[in-house]
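Got a structure here, written out as structure tokens. Questions coming.
Below, a portion of the complex is reproduced, with chain positions unchanged.
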Amino acid sequence: MSDRHFVKYTFLKVDPAWRRLDAAERAQHKREFLAACEDFGADHLLQSFSLVGTRGDVDLMLVAESENLDRIHEFHVVLGQSGLMKWAAQPYSFLGLRKGSEYSDEQRLVPRAFRGRYLFVYPFVKTRAWYALDAKERWRIMQDHIAVGREYPQVDNHTTYSFGLDDQEFVVAFDTDDAGAFLDLVQRLRTTEASAWTLRDTPSFTCLRVSAERALGALDGEPVPALDPLAS
Amino acid sequence: MSDRHFVKYTFLKVDPAWRRLDAAERAQHKREFLAACEDFGADHLLQSFSLVGTRGDVDLMLVAESENLDRIHEFHVVLGQSGLMKWAAQPYSFLGLRKGSEYSDEQRLVPRAFRGRYLFVYPFVKTRAWYALDAKERWRIMQDHIAVGREYPQVDNHTTYSFGLDDQEFVVAFDTDDAGAFLDLVQRLRTTEASAWTLRDTPSFTCLRVSAERALGALDGEPVPALDPLAS
């Protein structure tokens, strides 16, 4: 089991005071942040998202995938050295592990990037009564839930597991190009039998998939000036 | 379904320290904020509200409507460049999508401005037990609820959907010129059968519909000086 990958969602909110710094300093802070991302991204899956305009409490989110916790730790140490992180708080953070589902044959162990323009992510906890059900009964209930999901092929699920590692049981993530279809799917799923066993599925984050450069640019409306070796 | 519009409620609280800045700086900050609003408002629905005096945790609220998430994102990027946003937090934020109701023939897909002097808005979540009811039973229960609403024709409903996009299921909004009538309506609705299936309907915001200029002026008691091309 040692080859299962960890997936880390890091949500950042930049202190409004950061935008009062002069432009050169902000540009330098963003270049340092970008350099940390490019370093980790050279041999790991790393994706960037902007939440400017969709949430009030988060500006930027990173999803980092790694073969172990130490590499994720190391990435965040390097990230923390960037000027931007000296002005940023992490209002949310989700740590998950890839693991196969007992209810589906879907392959979830292989690292897989988000491809849709939009990512929707939320922490998920089921009631304890759910776990007291017989495994066959849980399997039966989940089939209808999964069938509804399959009616929306443009919406792709990327669930990871957090039992004991973090405050939720699952990190549920969906990507799609069609945000309206995702909303329709979630509303449909409310009426499945499985829905009754949900204890918590908030906060729910609508994220725009963009390059790290664009996510950084959205913080102060200015593009990230190129570093020589990192020019995009 | 691609033509459904997104409706974004952005609640702002200005740092008390902002009011300690000198008047010319504050005036400039407000002009920049206003310019961002006027830019977006040129071809989109954008309305401004003041909460000074009705809430302690919000000063100003914007409702922006757009054909897609990217345009709402872009608006907030531009807004974030204004001086005012360098001193503002967003304590609440609601993202909704227009969608027709399964319980009513009311047309809700077309962008429609708030016209009343007062806007009342709150996030809304129903219990999971509600969704386990048969669709016909839900329809029956909602008819009485809707009928009570129709007894208050001076109160106009503008509900949008948030399933999966944000922490609530619906953003419920009512506008009216008669705040007392709205209170009477809400109290009446408590005794309908539908009321029992409410899980959460707070926080609830009383908002005064005003021009962006007036909402900005209420922050420090001073009018927004005109920018040449934007003089009101």
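Order of writing sets the chain letters: A and B. Residues in each chain are counted from 1.
Definition applied: a residue touches a chain if its C-beta (ideal position, glycine included) is under 8 Å from a C-beta of that chain, and two chains touch if they have at least 3 such contacts.
Not measured: the values here are computed from a predicted model.
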| item | value |
| --- | --- |
| With 2 chains placed, the number the full structure-file assembly comprises | 5 |
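Basically, only the chains that are shown with their structure count from here on.
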| item | value |
| --- | --- |
| Rotation angle superposing subunit A onto its copy subunit B by C-alpha atoms, nearest 5 degrees | 70 |
| Interchain centroid distance [CA atoms averaged], subunit A/subunit B, Å | 27 |
| Complex contacts: residues of subunit B adjacent to subunit A | 1-2, 4, 6, 8, 10-11, 15, 69-70, 72-78, 80-81, 85-93, 95, 97, 99, 128-129, 131-132, 135, 161-167, 169 |
| Residues of subunit A that touch subunit B when the two form their complex | 16-17, 19-20, 50, 52-57, 118, 120, 122, 174, 178-187, 190-191, 193, 195-196, 198, 202-204, 206, 208, 218-221 |
